[in-house]
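All protein chains of the complex are present and in place, except for one that has been dropped.
Chain IDs A and B follow the sequence of writing; residue 1 opens each chain.
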Amino acid sequence: MSVFVLRRVLTLLATLVGASVIIFLVLDALPGNAAQMLMGADASPDAVRALTIKLGLDQPLAIRYLQWIKGIVVGDLGNSYVYGTPVASLIAERLVLTVPLAIMSMLITVVLALSAGIYTAANHNKLGDVGVMSLTQVGIALPNFWFAILLVLLFAVRLQWLSAGGFAGWDDGIWLGVKSLLLPSISLAVVQAAILARVTRSAVLEVLREDFVRTARAKGLGKREVLWSHVLRNAMIPVMTVMGLQFANLLAGTIVIENVFYLPGLGRLIFQSIANRDLIVVRNCVMLLAAMVVIVNFVVDVLYAFIDPRIKVHDL
Amino acid sequence: MPGSATLIEVDNLGVRLNTSRGPAQAVRGVSFALKRGETLGLVGESGCGKSVTALSLMGLLPESAVVTGSIKLDGAELARLPDAEYCKLRGNRISMIFQEPMTALNPMHTIGHQVAEPLRRHKRYSAAQARKEAIALLDRVGLPDPAKRIDAYPHQFSGGQRQRVTIAMALACEPDLLIADEPTTALDVTIQGQILDLVADLVEERGMSMILISHDLGVIAENVQRMMVMYGGTVVESGPTNEVFRRMGHPYTQGLFRARPKLGARKGTRLTTISGTVPELADLPSGCTFADRCPLVIERCRSALPPMVEVGAGHNVRCIRTDVSMAANVGALSA
């Protein structure tokens, strides 16, 4: 068990280092690049050079990379080129929105997908199954930002139940914050849930064909009991794998959806920073998103070992 | 009074399955009765309907299957019983051991949990009670060190040990009828005898009835009092085991017997096979199902399904040519 986790931790670290190298190379490879971009094409070379030195961009690539990594370890991400404020606090402000948004949409995704997947598998080839599966086929085809716009059209423009965008914050009570994240998280969740529901359905159907299901039935368990006590835990492995992979899409989705709803989250920050040529902010935001994806998938890997007793022995 | 009352009575059982190749009459006209403590063997090639017969007794056929005829347990009708009612019998009064011990256990649950499950369900045992009983059961079926290994998972056991676990599971509630569907086919030859002996001991000890399904005539000969030979979904021969082996009325039974590998056969001796292949149940011929492969076939065999003919005390053969087949057989066996 511990060897298993240790190996996964090493892979995780290697993956994070690899990702950081790629991000750094793509965004910071050219020494004067950031300064040039900040000042625009017409800036005088002297002014650009001065800014390059001021921002510490004249140092060798490796030194700058190591400084960045050191900063990440000690929690100092440097200052924004544009605002001059610490990048870490800029990001922290935005995470207050993006993290709850991601968690809410993941929760909605899991609840929708598991109930639809289990329902359809239990009613295999019946009317309900065919109906829900056709719906998921359509769901997968919907661009999430378009679905978001349709939700705004319905709930904000037509019914006027919710506002079309903006974030109420958490200071005036949790409900107001949750309410302003409701449409964004639903629009993110529905498309993901359609995919996950199909995965869940086929995973459950696969397990239902296993011999041990018949054994459990031969012991006198009803169909529903077998489904809950024997099938679901076995079916969770592929479902969790896909959930882990979907998390990457979900984070990417928040970037798009925050733009639909004018939400001041991490996605908006990245966008503004691109517009402002604030590369240091972009670099740290992208790294954070990539790290979240990698870590979530690591957690999924480790969770397997808790769900499936076979993995411990197998991987030792 | 055990030994006299009829436990299970099957009358004119028919099962129609939906296969990928269309509907198929997997079982037709199967009738038999079994007293308490009696053992019955079902023998035939794969696809002959023996497993389907077993599953229909368990009420575990696919939902699309159509069951006709009657299955009575202590006089109560089981065919077409609602699933909720059937659940009260399964694992309680009728139990089943399956062929594949490697896949018949849930890999995610401890064996203790799986053995305790029928006890918790049917006898309403507390967790502690069920655990104690599960240890006793595992001990009885010969699993070494059961108190320690009860919390282990199936993948930590060998095939033979897993089959012992499934036997413990099937016996947990002391059922009246045990159905063993090829219980040793997937096991090493050295283990097969041990498992069959264990099952025989347990049947004897608890006064259960047993239906043993096998394609292996040797297994049937040594373990059951009565036997039925199935072919193409019908019973082609039935009777007391030693009587059937002694007289073998049906050409198919004779073919099965000749096709079995013999110990001590001279090197280079060819294994006799039955020519042709098992008919697809989806397109069975109208007459005798064995007609296409039978060495004794005549025109009349193909016109209608032959009736059961009594050739001895309780010994029946579904063949219109028993005069020839049984005469020929005398010669074949003595040769």
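As a convention for this text, a residue touches a chain if its C-beta (ideal position, glycine included) is under 8 Å from a C-beta of that chain, and two chains touch if they have at least 3 such contacts.
Methods note: contacts and distances are computed from a predicted model.
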item: Undepicted complex member, UniProt protein name, chosen from "(2Fe-2S)-binding protein", "3-isopropylmalate dehydratase small subunit", "4Fe-4S dicluster domain-containing protein" or "Peptide ABC transporter permease"; value: "Peptide ABC transporter permease"
item: Selected residue (touches chain absent from view) among A:Ala35, A:Leu77, A:Leu90 or A:Val152; value: A:Val152
item: Contact with the hidden chain (one of A:Leu51, A:Leu97, A:Leu183 or A:Val260); value: A:Val260
item: Absent-chain interface as seen on subunit A, which is shown; value: 11, 14-15, 18-19, 22-23, 26-27, 33, 137-138, 140-147, 149-150, 152-153, 157, 164, 198-199, 202, 245, 248-249, 251-253, 255-256, 259-260, 270-271, 273-274, 277, 279, 282, 286, 289-291, 293-294, 297
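In this text, only the chains that are shown with their structure count from here on.
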item: Interchain centroid distance [CA atoms averaged], subunit A/subunit B, Å; value: 54
item: Complex interface listing, subunit B residues touching subunit A; value: 58, 60, 83-84, 87-92, 95-96, 98, 100, 103-109, 117-118, 121-122, 153, 155-156, 166, 169-170
item: Interface residues, subunit A side, partner subunit B - complex; value: 210-212, 214-223, 230, 233-234, 307-310, 313
